[in-house]
Each structure stands twice: as structure tokens, then as C-alpha cells.
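Right after this comes chain A.
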Amino acid sequence: MATTVHEPPKIEPRRLPIEGSGNGGWRNLVPAGGDPRRVKDSSPPPASTGIWVALASITMTFAAFTSAMIVRQGTAPLVHITLPPILYLNTLLIIASSITLELSRKQIAAFMGAGRDKDHSAIPSRWLYVTLFLGLLFVAGQTFAWIQLKAQGIGLATNISYSFFYVLTVAHALHVFGGLGGLVRVIGKVHNSALRRSTLDATSRYWHFMGGLWVYLLLLLWMKL
Partner candidate 1 sequence: MRNRHNLAVVLSAVVLVGCAALILSQGVNAAGEGKITGTVKLDGPAPHMKGIDMSKDPYCSKAHASDPAHYETYVAGANGGLANVVLYIDGWTGAAQASNAVLVFDQRNCMYTPHVLAMDTGESFKVQTSDQTAHNIHPNPNPMTGNIPWNQSQPPGSPPVEKSWKATEFIPVKCNIHPWMNGWFAVVKGPYATSDENGNFTINNVPPGNYTVTAWHEAAGTQTQKVTVAAGAAASANFTFKAK
Partner candidate 2 sequence: MHDMSTHAVPHGAPTSFIRKHVFSIDHKVIGKQYYALALLAALIGMVLSWIMRLHLGYGSLAIPGLHLLSKNGAPGDVMTPEYYLQLMTMHGTIMVFFVLTTAPFAAFGNFFLPIQTGAEDMPFPHFNMMSFWVTFTAFLVLVASFFTGTGPTLGGWTQYAPLSAIGDVGGPGEGLGVVLWAASIAIFCIGQLLGSLNFITTTLDMRCKGMSLMRLPLTAWAWFITSIMGLTAFAVLMPACLLLILDHVAGTSFFRPSNAVINDQVLPGSGGSTLLWQHLFWFFGHPEVYIAIVPGLGIVSHVLITNMRRPMLSHRVLIYSMGALALLSYMVYGHHMFVSGMNPVSSLAFSFPTLVITIPSTIVVLIWLGSLYGSRLRINSASLFALGFISMFISGGVSGFFLAQPSIDIMLHATYFVVGHFHLVMGVAAMFGIFAGTYFWFPKMTGRMMNETLGKVHFWMSFVGAYCIFMPFHYLGIAGNVRRYQAFTDDYLIPLIPVHKFITIAALFTGFAQLIFVYNLIHSRFWGKVAPNDNPWEGTSLEWSTATPPPHNNFGDKMPVVYHDPYQYSVEGASTDYVMQTSTEQLKNTDEEK
């Protein structure tokens, strides 16, 4: 959190230190009698609030898809389809990746907490690579499922169930790509000694959410189709 390089406050003696956020913020309580000294100086970095906001909007998007399925089911019943079995393997992969990411986060937290956050180059990043690899495998597995279906002549327009299948899986995969981008960024920051805890936390929250979302989608597809 404290590593962004700022100009030393030479000409701004009265300017309060800024570290990626204001000084009031989320935990800003009402100062009694207008005394700002009793306000906490720190508020959570924007990334940790921002990620919740982003996740809320993704939740709404997939809620919209879900309700579309339910309403559409009301007009014309969805057709039963068999999901490609590789999806179950993919599920294991994405769950495993969440676990490895959590391992990595613990490790890094322990590392930084030990007061060694001056020397970032030694941050352990092995589990991050494992997570990235598992994430890539997941996307590859999803692609394999699509190719498999395509080989059977099943496309987006085959029937409404497959339409929903493709829309949901592709939309999820695109979001997973966003998560992979975040992981790459975190790894890059580790190497540039510029990693902030909030960045790692936000990325891992997003990644876990993608995992949870996938399990939800799989259940949805499995139940409805």
C-alpha cells in the first residue's frame, strides 16, 4: 500500500498525505464538535471497494441472464441437453485455482506482514503462476467443450437451450479472461516490486467470484436443461 512513489511534500506542507484515496472515506465518522483530528486517517483503498461494486454489476448481468432463462422457459420449455462431461473437470480446475490463489495470498500476506515489504523482489510468486496456469487450463477446457459440440454440429442456433449454454459459458469465459489479465498484472507488479495488497486482494476476490459464478452457472445449466 505504501510503495507508490510520490513527490516529497516540499511545497505542500499543509497537504495531507494521499495514498490512493482520500482521508475521509468509508470509515469516516462524524467528528464531534467539528474536530477532524478524531477522524481516522485511513480508509480502504479504492480497489477494495471498487471490486465489490464491479462484482455487484456482474451479478446483475448474470441475474438478468438467469431471469431471461426463467421467463423464456415460461413461453416455450427449454430442451433437455447433455452437458459436455469436460465441464465437470473444468469445475475442478477453477476450484483448485481458487485454492492456490488463496495459498499465494496467505504466503504474500505473511511475507509482507513480516516487515519485509521493502524488498519485494523476494515475494513468493510460485502459487500465483500455478493459479494462472490452472486458469488458462480452465479456459482451454471450455474451448474444448465448444469445439466438441461444434464437431457434433451443435451451434448457437441449434435450439434455445444451446443458445443459453453458449451465451452463459462464453460470457463467463470473457469475464475469466478479465481475471487472467488481473493475475498477469499482479505477477508483473510482483516483479516490478510494485505490488499493493489491495491489488492482490481485489484480484483474488474477483477470481473467487468467477469460480463461484461458474459453479452457479453449471448448476443452473444442469438443472434447467
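Regarding candidate selection, all candidates are chains of the complex that A comes from, given by their letters.
Keep this in mind: a contact is a pair of C-beta atoms (placed from the backbone, for glycine too) under 8 Å apart; a residue touches a chain by one contact, two chains touch by 3 or more; residues count from 1.
This one's a predicted model, so the numbers in the text were calculated from it and none came from an experiment.
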Identity of the candidate that touches chain A (this complex; choices 1 or 2): 2
Candidate 2 contact footprint on chain A (complex, rising order): 4, 6, 11-12, 14-16, 18, 20-26, 28-31, 33-34, 36, 39, 43-47, 49-51, 53-54, 56-61, 63-65, 67-68, 71-72, 74-76, 156-157, 159-160, 163, 167, 171, 175, 178-179, 181-182, 185-186, 189, 196, 198-199, 202-203, 206
